[in-house]
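A single protein chain has been omitted from the complex, and every remaining protein chain is retained in its original position.
The first chain written gets the first letter, and so on, giving A, B, C and D; residue counts start at 1 in each chain.
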Amino acid sequence: MFTYMRNVVDSLRTTVKGMQVTWKNLRRPETTVEYPEQLVPLPEGYRGIHTLDTDICIYCFQCAKICPVDCIEMRAERVEKKFLSWEVFNIDYNKCLFCDLCIEVCPKDCIHMDKRDGSAKFALITDDRSTLNLDILEYKGLSEADKVAVVKVREENAKKAAEKAKAAAEKKAAADKDESEDKKDKADDSGK
Amino acid sequence: MAATVEARPPDKYVDVRTQELQINMGPQHPATHGVLRVAIWADGEIVTRAEPDIGYLHRCAEKIGESVTHIQYVPYTDRYDYLAAMNNNLGYCLAVEKLAELEIPERAEYVRVIVSELNRIASHLMAIGTYGLDLGAFTPFFYAFREREEILRILEWICGARLTYNFIRIGGVMRDCPEGWLEDITRFLDYFEPRLEEMNELLTHNHIFVNRTANIGVVSLEQAVKYGLTGPNLRGSGMRWDLRRDDPYSIYDRFEFDIPIGTGIKGTVGDCWDRYWVRILEMGESVRIIRQALDQIPDGEIMAKGVRHLAFKCKAGESYQAVENPRGELGYYLISEGGQISYRSRIRAPSFCHLSILEEILPGSMFGDAVAIIGSIDIVLGEVDR
Amino acid sequence: MGLYERNHPDVMMFKLERNLPDMGLLRVADTVINWGRSSSLWPMTFGIACCAIEMMAVGASKFDMDRFGAGAFRATPRQADLMIVAGTVNAKMAEVVKRLYDQMPEPKYVMAMGACTVGGGPYWKHGYNVVKGIDKFVPVDVHVPGCPPRPEAILEGIRFLQRKIMARRVLTRGEHHTPDFTGVSVSPGTTGIQDPQLNTAPAVPTEATS
Amino acid sequence: MERLVGALEGLGESAFALSLLMCAGVVLGFVGIWPLFAVWLERKASADFQSRLGPMYVGGFHGWLQTLADGIKLAFKEDLIPAQANRVLFWIAPAVAFCGAFATMVVIPIAQGVEIVNLDIGIFFILAISSVGTIGVVMAGWASNNKWSLYGAVREAAQLVSYEIPIALSLMIPIIAVGNLRLGHIVGFQCAGPEDAGFVYLSHHGWLLFYSPWTLAAGLIYFVASLAECKRAPFDLPEAESELVSGFHTEYSGLRFSFFFLEEYVFMFVVSIVGALVFLGGWQPLPFVSFQFDNPLMKLIGAGILLGKAVFLVWVQIWLRWTLPRLRVDQVMTMGYKYLTPLAMLTLMGMALYQYWGCRYIPGIL
Partner (left out) sequence: MNTQEILETLNKDGVGQGITLFEGPKDPALVIPADRLVGVCEHLKSAPSLQFDQCILVTGTHMTEIRDKKTKEVTRAEGIEVIYHVRSLRHRALVALKVHLSLEDPRVSSVASIWPAADWHERETYDMVGVVFEGHPNLKRILLPQDWEGFPLRKDYEFPKEYRGISLEVDPPWPQQ
């Protein structure tokens, strides 16, 4: 009988308690990020679609070698011994597992993962699978507005790079002083 | 405080024999946590026999382990126990480091502990959230996910990915803590602890929940040891066994923490409620560990000297390295013949062992209990099938 | 008859074979039906692997798929419109995925979520057991790459699908493509449990009526 | 409405039939519109409890057209009948289930004197007809040729039959006080006042919920049992998603599934409005203070108040659903037979004695 009454009381008590908790949460503000209108801020080093700074790249093939899934297809032609010209740099997003290894091995820090907000981030959504083998040199996934932005960013990058080259010429010794800092900077301004 | 539930002898309900009903639970079933298939022979609502069938997510883990280099295999380990990817990374990296005899910098060790424990909290949150879902309580799932999103935000901040981190690398960690990251963890922990209390009020001590889980799926200590249960499931049965304390790896011997065990507060030792309660308590212990680690973390390097991604080689040898995954003992057994690629890489997945006990504990329970039991042993199919 | 035949949803609904003239009112009806379909994409509770966790995250508080009307997860394929294949599909699972797809009523949509379902993903090379892309046996309406994709990407995928549905014709004549998926068959595999009652279910246990 | 029926009655049989058709149309219209609102309410309320937003985009403002879109989609969805199913039963089951909920609307007075049929066995009629829905569910479960459906159907049958008893007993308790089964009379009892009462007056009895401790208990029992009656959590075993996939409607798709959906929400409304009428004073806004609801304007206001109470009760059901875990099937039975039924009987006895000893004007003695 005691258990019986306690069960009745307990079930009522804990139900009311639970309802209090849900009531409390009803009054809290929602945590939802309304995606198309609001964006979740992406952190530094967010792993999105790759971008390549073709000007710096030295064709060392390290990113293709380290890739666990062999999704990077790279071909470059050697013109006049030192000068190389690009033929193919494709990343197959059918396979890519976004592990960040290719970015890490890059000795020149020229391959990055896209962290821009906006549509370009998820531009690869498609009903045609073959477009997922993305030509990183061209970056076909961009919308028109983004292409304009990319051009802009590239121009800025070129400007910055010129300035940097100047600065680097001034003090060569401090070139790779702080690797992580440097990487962060690069990730910032080569946002394409 | 709350009522204890009377023990229910299973035989009481199987007096009237009727025709057995074979029923196929899964692979697509909301309560099987993925693609587990359990064939159930039921007598009305009573399960008389159960046979788990796995392999619907077999992803050739061990074949890949002997096909790609050690460095390249780390991102794959994320995908086996995808709820606790950091712990998986840690286990594999420790195993390789044991073979390669690497010295890990202090700071890296601390960062490893912090991210692993954060991931343990995330994993347990997921476990209790989906457990609520199994028992028909939808809202705790959303609250658990809300808290989990905060952890994911913290982890994404440091490594750029939400679920498959590939953060703990052989020789250290991938990246140093960003500015403000450590302070943010403290902020999160302060926010998290009252929320955990709320979860207890909403779900843990709810009379219906207690009735659904107490005295259900009792795993005696003897059975637990026999079937190779580890982690919260073993502790839920009353064994104070935690690899972080009993076979310390990394720097866990520097922290002070308790090992919660099931004591049968609401029913019998080793029932579903105990296993669930151990997970809740473990989150508190993880918070303690993280706080200590945050206090002690030194400055310094985050990567061991001489680990070059493309040319990393192990020495020949065999090593078995076990870590305490949120689900139990996660072991990597590596055979290396020297060189970049393991000769054999075997994964000891805790969920795999836990599943085998279903055949023993499901019979005699009711259909709703079967769901509760499967939920309470907290399996991840990616790890079961590998 | 192909082993695998895709009946177009609208053909099955009205037996009109989309040959009504392209008239104003009928176009409006098209739009209304498409609006209903695109704003109420009920996904199936069907998670396979890692991506399933992100799929749950999309349904949970922070990203809340319900805002698009796509949050009512149905456990049974009969009531679902959208199958989010979230995770690696291997040889043993393929038959199940195919059967679930067949069990869904038309119109039905498939989202291949994550690299594994899109094209084998990380397992394309050494995965002796993994099907490299589910579009080998079910038609895919939207591919969402990523490993796993961020929740926003799934939301974006749903928006993509909504746009795609809105562009469809239901009743009226118009340019229209029927995907060619003939010649793919999947027979039920044997599993570890030797019980004839559990293993002999036909692969396509439904028949359509209108 | 009654007056309308009366006026048309003079015009002969065909007009009477026409008036009935019109009433059916009104009910059907309500039954069509109410779930649109209720489902939206449920989705928004659940979203609020779970700190998210719920439908936002469909129809612009807070997804108010969400349910309409769902309805259109379901209507234009392929209608599957499993090859092994029993076609006839499969076909009529949703209709039977739906009729059960639908028919109960006939006797519900929406305002003073506004009802389609003023049956003298009002409550009894509701209790009797609402059980018809069970037959539909069992038919659906059996006809589907699916083990999950069968489980769901058997659970539903067991559960509903068990909970008929406490629900009937708990409704008997106010009836003891009132002495009439007409719903209109029950509300009339709650707002009965002195003969020469003005627009606002103190009622003799007040709401039945606060009439005596026994009716208060009866109100609680009724609410809990009504949750089980309309398969709401924590008693949603027939369609327990995590156990039985989707329970009895596992094999149903498209429009037929939507009938089960409608049935659930209409039935939620029915039990809520019956609760509001019997225990919460119907259209009377305050427990012990009554108003005269005799002119059309006041009747409209009264109908609004009654609907508001019903919606509030539905909202509490939703609140409970998103708070509690689900009971196990034997616990549902235990709850019905070992807790609610004995408690309801005890309350009934108490109420009978209470009435017998004439303590009705001194609440709280017994």
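Assume contacts are C-beta pairs under 8 Å (C-beta built on N, C-alpha and C of every residue); 3 or more make two chains touch, one makes a residue touch a chain.
Because the structure is a prediction, the values reported are computed rather than measured.
**Student:** From the listed residues C:59, C:120 or C:157, report the one that touches the chain absent from this view.
**Tutor:** Answer from the full complex: C:120 touches the omitted chain.
**Student:** State which residues belonging to chain B touch the missing partner chain.
**Tutor:** Residues 54-55, 58, 60, 62-63, 66, 98-99, 225-228, 239, 241, 246-247, 315-320, 322, 329, 331, 333, 335, 343-344, 346, 348, 352-353, 355-356, 360, 385-386 of chain B touch the chain that is not shown.
**Student:** Contacts of chain C with the missing chain: which residues?
**Tutor:** So the residues of chain C touching the unseen chain are 91-92, 94-95, 119-120, 124-125, 128-133, 135-137, 140, 177, 179-180, 184-187, 189-192.
The rule we apply is simple: only the chains that are shown with their structure count from here on.
**Student:** Between chain B and chain D, what is the gap in Å from one C-alpha centre to the other?
**Tutor:** Computed from C-alpha means, the inter-chain centre distance equals 44 Å.
**Student:** Would you mind pulling out the distance in Å between where the CA atoms of chain A average out and where those of chain D do?
**Tutor:** 53
**Student:** Chain B: which residues touch two or more other chains?
**Tutor:** In chain B, residues 29-30, 68, 75-76, 79, 139, 142-143, 146, 149, 164, 202-203, 206, 208 touch at least two other chains, as defined above.
**Student:** Using the touch rule from the top of the page, what residues of chain D touch 2 or more other chains?
**Tutor:** Only 47, 49-53, 56, 241, 245, 322-324 qualify.
**Student:** Could you please specify the touching residues of chain D with respect to chain C in the complex?
**Tutor:** 43, 47, 50-58, 63, 65-66, 68-84, 241, 245-246, 249-254, 257
**Student:** Residue numbers of chain B touching chain A in their complex, please.
**Tutor:** 2-3, 6, 68, 71-76, 79, 139, 143, 146, 149, 156-161, 164, 166, 174-176, 178, 198, 201-203, 205-208, 309-310
**Student:** Note which residues of chain A are touching chain C in the complex, please.
**Tutor:** Result: residues 30-36, 39-40, 68-70, 92-98, 121-122, 124-129, 132 of chain A touch chain C.
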